[in-house]
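So the structure is just underneath, and the comments pick up after that.
Note that one protein chain is taken out, while the other chains of the complex remain in position.
Entry: subunit A
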Amino acid sequence: MAVTVSIPTILRTHTAGEKSVEASGSTVAEVIENLEANHGGLKSRLVKEGALHRFVNVYVNDEDVRFAGGLEAAVKDGDTVTILPAVAGGA
């Protein structure tokens, strides 16, 4: 299952500056494992204690995976996985 993963600016240090990379897997968790194998250091920026880090949003195509099974969300051949840091804060 080949997917395209869109990488945000802050994580491009792990992908030699590439904005998007290819990865494989049938779930988001498998895609992240595959990313880690090729771009070491990414996994710890995305996953904490077995769940997606709260500072990070991951989408499969147009869907935020938090509303679609989290790390177990299904990924199909040709899908686009987009990683975006949450934009948030507060007084």
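By definition in this document, a residue touches a chain if its C-beta (ideal position, glycine included) is under 8 Å from a C-beta of that chain, and two chains touch if they have at least 3 such contacts; residues count from 1.
Operating definition for what follows: contacts and distances are computed from a predicted model.
S.K.: Leaving aside the chains you can see, what is the UniProt protein name of the one that's missing? Options: "CysO-cysteine peptidase", "Signal recognition particle receptor FtsY", "Phosphotransferase system enzyme IIC" or "ABC transporter permease YknZ".
M.R.: In UniProt, the chain that is not shown appears as "CysO-cysteine peptidase".
S.K.: Touching the hidden chain in the complete assembly: which of A:17, A:50 or A:90 does that?
M.R.: A:90
S.K.: For subunit A, which residues lie in contact with the unshown chain of the complex?
M.R.: Looking at subunit A, the ones touching the missing chain are residues 8-10, 55, 57, 59, 62, 64, 66, 82, 84-91.
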